[in-house]
Each structure stands twice: as C-alpha cells, then as structure tokens.
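Below: the structure, in structure tokens.
Apart from one protein chain that is not included, each protein chain of the complex appears where it belongs.
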Amino acid sequence: MDLNFWVIQTFNGVSYGALLFLLASGLSLIFGVMRIVNLAHGSFFLLGGYVALTVIWTTGSWLLALPAAALVIAVVGMLMERVFLRPLGFDPLRQVLLTVGFAYLFQQAALDIWGGDNLDIVPPAVLKESAVIGGFYFPIYRVFMIGMALVVGLILWLAMEKTRVGAMVRATVDDSEMARGVGIDTSRVSMLIFALGAFLAGLGGVVGGAFLGVYPGLDFAILPIAFAVVIIGGMGSLTGAAVGSLLVGLADNFGKALFPEISYFTLYAPMVLILALKPTGLFGRE
Amino acid sequence: MWMSVKRVFSWGVLVTGLALGLSLGGESEAAQELRIGFLAPTTGIFAQIGKDMTNGFQLYLDEVGGDFAGAKVKFIVEDEEGKPPVAVRKAEKLIRQDKVHMFIGGLLASTGYALAPVSTRLKTVYIASIPAADDLTQRDSAKYPYLVRTGWTSSQPNHAFGEWACQQGYKRIAAIAADYAFGHEVVGGFQKTFEDCGGRIIQKIWPPLGTIDFGPYLPTLKKDADAIFTLMVGPMSLQFPKQLASAGIRKPVLGGGTSYDEFVLPSMGDEVIGHISALQYSAALDTPRNAAFVKKYRAKYGKVPSYYSESNYSTAQMVHEVMKKTKGKWPGAEQFVKMLSAVKLETARGPVRIDEMKNPVHNIYIRMVRRKKEHGYDKDELWNTVIKTYPNVGQFWKYKKEEFLKQPVYSRDYPPCKYCE
Partner (left out) sequence: MESRRNLLIVAAALLAVLLLTPHSGSYIIVLVTHALIFAILAMSLDILLGFTGLPSLGQAAYLGVGAYLTAILATRFQFGLDWTFWPVVVMGMAIGAATAALFGLFSVHAGGVYFLMITLALGMCVWGLAYRWNSLTGGDNGIVLPPRPAFGIELADDVTFFYLVFGFFVASLALLYRLVKSPFGRSLVGIRENELRMRILGYNTWLHKYIAFIIAGGFGGLAGVLWAHAHGLVSPEDVVLATSVDALLMVVLGGAGTLVGGAIGAGIVVFLREYLSTLVPWWQYVLGGVYVLTILFLPGGLMSIPERIRNRRARSAGTGETRAPQSASS
C-alpha cells in the first residue's frame, strides 16, 4: 500500500463522507427535534435527483437544479409532516410505519413519472475534470462535494449557534417540554426542521446524482447508510452528523479496499458497538 | 308415439349437426394458444436492460403477428426486479397460475442458478436467453433436463478473448469484476486461456454487484499492469470508465461484453473510446441481417439494440422454428427441449446452433469502441466495431469437453491467482 493508496483512499472517504453529511444531517436533525425515525429520507434523496433531472431537462441549467430540487423536496417534506405526521402525535412506531408507507408511495410515483431507467445527472464540464496535484489525481467533482458539505455545514452551524431560530431549535432538541414552557412554538420548529431535513436530503440527491446515478431502488439502498451515520455520530447533533459521516465514509472506503469480504460488517459493527456503549451516539444527547 | 319419434328424430339431427359442425370447426380450432412467460427486471437498477430484453422478444412477435406457425402466442411479462428470489416467485406464478408452456429470461447468472431448479421441480421448459451461469449447461446440466440455453456461457467469449489478448502482446493484466457468479466466470474464462498462452493475471479485485462508487478500488489497481480487464454490469458499466478516467488511469482497457454493451453505450462518453471487449453480438456487426434488425429495432424503440435485445429476438426466432416443425401444436415439454436443442439458424448475431449440452455455438466478436457512422446513419456515434471474428465458438473453446468438465467451475478462487502480487 503506497502513499498514493492512502492519499486517494482518504480523499475518497472524505468526499463520500461529504455526500453522506448532506443526507444524514437532515435525518439527524429530524430525529433530534421530533424523535421521528424517518424511513422516507432515502426517498427524499432520490426524489431530489429526479426533480433535478426534470429541471435540467426543461431549463438546461444544472446550477438552477441544485436549489430548485431541494426546495421542491422541502415542500414535499413539509406537507408530509403537516398533514400526516403531526396528527399522530408522539408515537415512534406509527411514525416509522407512516414514513415507510410514504417511501413506497414515492417509489411508485417516481417510477410512474420518470420510468425505471438508470439516469445520470451530468454536471458542467468543468466539474468533470481532475485536478492533478503532486502526481495525485483528484476528481474535481469530489472536491465540489466536499466544498458543498463544508458550505452547508457552516451555514447550518451559524444558523444554529448565532440565530434566534437556531436557539429555538437547540432548545427543542434539548428538552421540548421546557422549550414549550418558555413559549417556543415547538410545532413550528418541528415543521421547519422536517422541511430543512428534506431540503438537505434533496440537495444531497442532486449532488449525489452525478456520483451515484438516479434509479429506482437507490432510496432503499442509501437509507441504511444514512442511519449508520446518524447512529454513530449521534442523533440530533450536527457535529455528530459531520463526524459520523466522515467516519462512515472513511470506514466504508477503507473497509472495501482492505477487507472486502466483510466490508459491510466493518460498517455496521462499529454502529452496533456504539449502540452498546453509548446508545445516543458519539455526540448525541439524551 | 308419433311425437316421440319426431322428437328423437329432431334431437338426432341436432346432435349430428352439432357433431359435424364441431368437428369441421375443430380443424380451424387447432390454432392453439402458446403461453410464454417472460422474466425480466422492469424495475430496479437493471430496468433498462429488462426493457431491452422484452423489446427484443416483442419485436419478433410483432413481425410475425403474434403467430408461431398457427399457435397464437400469449406473451406474459413479469418483473423479477433483478433479484433471484423474486424471479423464483414470479416463475412459480407463471407456471402455476398462468399455466405457461415455457418461461424465458431472467437476467443475472445468479437468477439462472435459482430458476433452473424450478424448471426441474415443476417440469416446465426454461429457456435461459440471458443468464450466462456456466454450470447450467456444464457440470449441472444433468440436473436440468427442461433447460435450454439460447444465450451464452459467461466464459464462452472470454476464452477467445484471453487468447487474443495474449497474442496482442499483453503480459500482465489486473482484473476488476463484479463480485458474483457472472463476474467470476468471465474473469475465469479469460484467465484460463490468457495464462495458458503465457500471460499473467496479477490482480483480481471484486467490487460487489451494484457498486457505483469505485473510489475504494481504483487506487489499489496495480500500477505496473499492461492493461486492465473489467467486467461491469448495469449501472456499474456506466460509472466505472468515468471514474477510471477521472482517476487519471490511462492504461488499455479490455472488458467483458456487458461492460460496453449497447444498453449503456449511448450514455457513455469519449472515455470509452478504444476500449475492447468480446461478445457474441455487436450492433455494429456489418451483415445485411443485422443491419435490418438494428434499423427495425431502432425505428421502433428509439435506440440501438443491445445483446439483451438480440438474444431474446433470436430466441423468439428459435421457438418459432420449433413451432413450424410441429405445425403450431405444443409437443410437450420433453419433446420441445429436444427439438429446440436441434435448432440451427441464421440470426442477427450470425449462425447459431445448439450443442449437445444445450448451449449455443456461435461466433465471437472482438470489438473496439469507436466513434463513427454505422449502418448508414448520418451521425457519428459510439459503436462496438468488430475487429476480429472467431467463428463457431462453443462453450468449451478448444478444450475437450471431458477435460474441461473435470476442472471446477470458474469462481472467485478458480483459476487460482498464481501470479497475484
């Protein structure tokens, strides 16, 4: 294993982790604030890719597709929360099953609208190149993924730490009853967070679409990995989502390269270990 | 009394008339229904391939008006989602519920291995038009008396390919292939002849079927290999060459046929130009029969046919041949298998006959991806241009059948990676 191997694998792991951050941060927030296990999160990711494709086909602009698709998914998420999840109240089991039901509905709808083919999001040509630094090839698209995750992470962090809304969210995560007690409209916060989570997942779908493709089945394929990130990193914590995605990205890459036979095990075993030792995850709060 | 005689008489006339009418009508009613079940993925990551499979068969059906020498074909397509257990379930439904005379298709080699026992258990003909799992017509062939293969074995084209590669001067090749039966057997076939001729496989990497992020694997490719041999299927075929190019790896690339098959070629870019593969079909095959097939297929479905289309098209052709001999009557499962195994035809891929182990013998084409105009189309497009033809290649290549069957089936560990570093 030469230097090239370690450098490139680390880079790949980090870039994959960046994509996972977009996907998992939303899931983590949703869980942290609302204690909902959103099994439709993978569907948000996939739909983001599909909607982006439609935007690209109609307007020809990939740049526009990024925010447009994410916003559409945010609206979908908001509707789902408002109309269907809210009336259930706090009931983890029924919420889970409801989100699964929607995942199936979304899957069928996507099949009807976009067909069963494997589709691909083609980014602008400049992103398809590779930067050569010191003899190492770094695909620019992966750099873009890392950049995207950093920007989004920064914005989220600033919003959480420095704004009033962020404070309300943090309060609700910490103790929703107390938050209500001091007058925070937790149901508004919940709706906002769910929409934000969907937004991030949809954005992830657009970004991931060039990397993973867009096809039926991707929603359920990506879901367990998102959960691995959230479980390891800690539910409800942005730092946790960041650290978790990094760890999972690296573990996945190195696991597949070094221990291919048990590569999925190298992913899920740390998850089980963490669950056994600290069920709330590395940075989770209880 | 007179009344009852009249009554008996009128009934007699009625009955006789009916009997005559029925027997006369009976002649024209010999038009039997031939129920054909078809298993293809219409959803999931292989949905595009499933469409090619179904379209190929359907095109032939449309050409003959759904009529096989007098038998009206009832074509029932079921979604197997690219998953062996689903295929088994759907096959059971087709056989038990729809009472099909035969079921055709399945996509993956693993699906073939799962469907074959079903054909034996439920005594129904299974035509493996795509699954290339070697042993179905080799070491396990006795287990599946109702199975006939009209597609190929995974190792069939790659035996020829390995020898060709060695003759081109390649000495050290790193292989990266999808980690399932098909991938193992493709690499195995290539490795056997390549190493028999003096070449060396110096590395074998196995990304799981369905891998889309090759990030973990590309940096481990040996730098000093002369060439890379890849076997990709479905979405892997599209992503791998892109990521290979992005990683700056510029070695010559040889591939299994599905890596560059026309189901994905139109979506690929310049990164695959010059890549070479081996298969029993190429849409660029310059014969009048194929040119007609390609033009008809493209006019109807808007894209160039892939081997998935061709294989099912010629399967339909072969079934029709058998029905012609039986004048449209279903001869029963055992007899049908016998007759199908005796078929000898000119098809879009060239001349095809079925060998004694119920696998096709056909031409193998070494193809290179080039951007050019083909078949009179006026646009420059990517085609698998044929650069060499090996005629009438069987599943055992130049080896004697008994010798070949003595060695174990190609797998992850066979042939062993003697020269792996």
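Each chain carries a letter (A and B) given by its place in the written order, and its residues are counted from 1.
Operating definition for what follows: a residue touches a chain if its C-beta (ideal position, glycine included) is under 8 Å from a C-beta of that chain, and two chains touch if they have at least 3 such contacts.
Every value quoted in this text rests on a predicted model; they were computed, and no experiment measured them.
Under the touch definition stated at the start, the shown chains contacted by the missing one in the entire complex are A, B. Interface note: of B:41, B:84, B:256 or B:305, the residue touching the hidden chain in the full complex is B:84. When the omitted chain is restored, the residue from A:3, A:63, A:150 or A:269 that touches it is A:269.
Set against the missing chain, the residues B:36, B:59, B:118 or B:294 yield one that touches it, B:118. Looking at A:8, A:23, A:39 or A:173, the residue that reaches the missing chain in the full complex is A:39. Annotation for chain A: contacts to the undisplayed chain at residues 31, 35, 37, 39, 84, 87-88, 92-94, 96-98, 100-108, 111-112, 220, 223-224, 227-228, 231, 235, 260-265, 267-269, 271-272, 275-276, 279-280.
Within the complete assembly, residues 78-79, 83-86, 88-90, 92-93, 96-97, 109-110, 113-114, 117-118, 121, 179-181, 208-209, 412 of chain B touch the chain that is not shown.
Please note the rule applied: only the chains that are shown with their structure count from here on.
Distance between chain centres (mean CA atoms), chain A to chain B: 38 Å. Chain contact summary for the complex, chain B toward chain A: residues 42-45, 47-48, 50-51, 179, 205-208, 210, 212-213, 215-220, 234-235, 238-239, 243, 246-248, 267.
Residues of chain A that touch chain B in their complex: 4-5, 8-9, 12-13, 15-16, 111, 115-118, 120, 128-130, 132, 137, 139, 141-142, 211-213, 215-218, 221, 252-257, 260, 263.
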